[in-house]
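As you look at this complex, bear in mind that one protein chain is not there, while each of the others sits in place.
Entry: subunit A
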Amino acid sequence: MKLFQQAKSQQTRAVSRTRRAFMQLTLAVSCAGLLGGAFSAHAAQVDSIHFLIPGGAGGGWDGTARGTGEALKKSGLVETISFENLSGGGGGKAIAHLIETAGQQKNTLMVNSTPIIIRSLTGVFPQSFRDLVPVAATVADYGALVVRKDSPYHHWSEVVRDFKKNPAKVKFAGGSTRGSLDHLIPAAAIKEEGLDPRTLRYVAYDAGGKAMAGLLSGETALLSTGLGEALEMSKAGQIRILAITAEERVSDAPDVPTLKEMGNNTVFANWRGFFAAPGTSSEEAEKYAKVLGDMYKTDAWETVRSRNGWVNLYKPTTEFSQFLERQEKQVGNLMRELGFLK
């Protein structure tokens, strides 16, 4: 039976990853080798995890799931790992699939992130995180407000001062649609200052890189992006990070101030985490949360984490649910104020 399951999961992988045929081949070979070894060597904590990725290959969700899978497997915490990409409807398709076939998704973990909250609020898909079993948040990226190196702005308060004078003069670029995280973060910060977030001029680009090019070309005064991306760019020496939306300064960027220490209480973490199918028992969810928690101590995870520039943020099961509730409230209020929700 177990063999059958493995064969099945390998098959799924074969279907979903034909485009990476070579990689799959090497994986299949190493997988066979590892299986042989696994029976005699140590017992893994969890037999198998099947990662459901709501987006196509190469995206952020894809990287998170595959990176996590790689760390779990290399560290021997999980014996078999398989992946399945199912994109469509901003992730809605995968959520519907996970709910409809919950009976056969015993070992499935779906990767997701903050957009699941935004998209269920705006009604992109009818489900929300409450229809799934939150397992754990694993990594986070904080919002970062960035200026060009030669920008006159050196402190957030200068931005606020100019915004008060004329909001149209302080334009924010972002690599995503209006109403997305890149827009919501500066809007939240402006709202915290007691100003009207609806007057914020947000210039939407279709990718983070293009928004960065827009900032560097002088089109906009500021850029709203993730800390990870901003850190990479600031290493190149073309930009300055004015502020981030973390609770306190992060170890990767000790010189970058938080909005909070500048008297602006905007705290926002763009988390990435995993969900199980509805009907998964709390013991099962705990088991997956534990294996993800144990993963942090392994070298394999450290390799993956540093390669991707992720910040660890571990919130298992109930803590994760409470966190999601809070974030939904925060995002919901803001979106209502901006007119995205009625």
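Simple rule for what comes next: a contact is a pair of C-beta atoms (placed from the backbone, for glycine too) under 8 Å apart; a residue touches a chain by one contact, two chains touch by 3 or more; residues count from 1.
Rule of thumb we're sticking to: contacts and distances are computed from a predicted model.
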Given that one chain of this complex has been left out, which of "Iron complex transport system permease protein", "Isoquinoline 1-oxidoreductase beta subunit", "DNA-binding transcriptional LysR family regulator" or "Tripartite tricarboxylate transporter TctA" is its protein name according to UniProt? "Tripartite tricarboxylate transporter TctA"
Pick from A:T68, A:N85 or A:T108: which residue touches the chain that isn't shown? A:N85
Using the definition of touch stated at the top, determine which of A:P152, A:G218, A:G263 or A:G279 touches the missing chain. A:G218
Touch residues of subunit A, complete complex, unshown partner: 16, 18-23, 26, 56-58, 63, 85-90, 92-93, 124-125, 168, 171, 176-180, 183, 201-207, 209-210, 212-214, 216-220, 232-233, 235-238, 307-309, 340
